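With one protein chain removed, the remaining protein chains of the complex are shown where they sit.
After this line comes subunit A, so read on.
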Amino acid sequence: VENVRLLDRLSSRKAVLGTLYLTATHVIFVENGSETRKETWVLHSQISSIEKQATTATGCPLLIRCKNFQVIQLVIPQERDCHDIYISLIRLTRPVKYEELYCFSFNPKLDKEEREQGWKLVDLNEEYNRMGVPNNYWQICDVNRDYGVCDSYPTEVYVPKSATAHIIVGSSKFRSRRRFPALSYYCKDNNASICRSSQPLSGFSARCLEDEQMLQAIRKANPGSDFIYVVDTRPKLNAMANRAAGKGYENEDNYSNIKFQFIGIENIHVMRNSLQKMLEVCELKSPSMSDFLWGLENSGWLKHIKAIMDAGIFIAKAVAEEGVSVLVHCSDGWDRTAQVCSVASLLLDPYYRTMKGFMVLIEKDWVSFGHKFNHRYGNLDGDPKEISPVIDQFIECVWQLMEQFPCAFEFNERFLIHVQHHIYSCQFGNFLCNSQKERRELKIQERTYSLWAHLWKNRADYLNPLYRSDHSQNQGTLHPQIAPCNFLYKFWSGMYNRFEKGLHPRQSVTDYLMAVKEETQQLEEELEVLGERLANLQKSQLGDNKVKSKQQDRSKQLRLSTSNNSLANTPQEYSNDLKSFPSRSPSQGDEEDSALILTQDNLKSSDPDLSANSDQESGVEDLSCRSPSGGGCLPSEDSGKDSDEAVFLAG
């Protein structure tokens, strides 16, 4: 459809004219300008909702909201076209079969072996071995090898040595969805462990010998402690209500040597609504500080993030400081349980704060343990009540921790944002379906590619320049401040306002420092080479006093990276009173600063994965530099006088 306008969210007066295309996998908007032809690509999988708004004099507005928080406002000239697009998009964004998803047609042009290698990058067996199991206390259990015991669990789990097959099967019958207690994390320093399960089907008074034995087995697997914590991550009221439905929680009287604890994280419906409210705040046009802060508080979002974090901190403390094992569950043991176990693991073990370790963590606690990716993130069209930002919350917890401990993570914010992006994008097969069983049935590994391999290939873009494995922040457990700590939780504008470049610091410290680091490394390597050459020269010229050494003057080329590119920073609308400037509007002649990112050889723009192959996703900013039709990178088109200005790097 031609003559479609793409509106800028922040300044409604800025609009770009272009053509809208719909393909089998993407929505594409191509700008009309002769030089730029900037493209915006949006994967259908990313689209969360489409809203057709009331037709105005200028046309028919269509609002597309994405799961990665991009919001695209289009104005289509003809109502009939708008309606067609709307109907098409509704159908395209609600796939019925897995085969409709992008990952089955995505082709990064790798051969079969590379694809296989990609899937082997993360090996959970290796991970359990790294933790220290199997050992005297823990063994691998294959009672679920045909998914006969629990179809949402993996084929192999680790259980205490003293848990026989009989106990496991018995316990599984007493647990919601048959999700019996299994090992999530083992601390070899003190034998404490984190186990996970679902709620027991205890009702008001039911008991199960095998289940009680299972918990005893967990306790016995840790000789250093004579009790275990059982942590129910639900609010007490919810858990009690479950009893009426024949489920519930562990009664301390029935289970010997347990200390029971409620943590009180709300359920998926509350979280879905919380995110909804927060996004409404993000969509406000020019909100006052008051609107924003009240809106944020009313959404309750940060309160929930803190609740998850507090739970993780409690468990990490129990394991690291008290040396006590913990059994964690919620209702079904695949949402809050996953969040809390992975936060705790991250706090406990520096390995999970490395890039590889983080991938392993997600594979272990989310993918293998049957987190319902399809239902939660809407791969296929399904029940809207199942949708909930569960893994988003976990990813945000990681970001909050990164802000508190800037040296402790090997990866940077961009890594987290891209992981979140791809959980929804369905470009790779890692996060499809609801369980390992379903993924194997669909032969995901033979028909799609692994995200981890892709990210790993581009890992230079995802590194945190401040990370050093020998840094004090990386020895052992992280200890976030507990109280007072409300102020430590910040609004993550990098995620929820990701595509509004005008909001973020223009200059990326991360990118700059990475470039500095790289250059220093290069120089050091060269210095080494030169040193060797010098030594060789000296050897071969024994007795010759004059030794020629190549001296090269290394000027600080890198310093200039911020000053010899052209990108102007433009003012936003500070004046609500447009009549103040009758002669010329403040933004007249200014380019949308979001469009202007100049990349340098050693400085990356924010979505480099889009460049690796010609398949592109969403994101206005990157495409100007990477799009196949767009050609190279483009200088600022700001009004002439600002042409020799400093660059602002996208971050």
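In the analysis below, a residue touches a chain if its C-beta (ideal position, glycine included) is under 8 Å from a C-beta of that chain, and two chains touch if they have at least 3 such contacts; residues count from 1.
As a convention for this text, contacts and distances are computed from a predicted model.
J.: Just by its UniProt name, which of "Bridging integrator 3", "Actin-related protein 2/3 complex subunit 5", "MTMR9 protein" or "BRF2 factor" is the chain not shown in this complex?
T.: "MTMR9 protein"
J.: Just one of A:F411, A:Y424, A:Y462 or A:Y512 touches the chain that is missing; which is it?
T.: Reading the full complex, the residue touching the unseen chain is A:Y512.
J.: I'm checking contacts with the chain that's been left out. Which of A:S105, A:S493 or A:N536 qualifies?
T.: A:S493
J.: Among A:R91, A:K385 or A:R468, which residue is in contact with the omitted chain in the full complex?
T.: A:R468
J.: Where does subunit A touch the missing chain, residue by residue?
T.: Contact residues on subunit A toward the absent chain are 10, 282, 286-294, 296-297, 300, 302-303, 306, 404-408, 465-466, 468, 471-473, 481, 483-491, 493, 497, 502-507, 509, 512-513, 516-517, 519-520, 523, 556, 558-560, 562-563, 568-572, 574-575, 577, 580-581, 583-584, 586, 642, 645-646.
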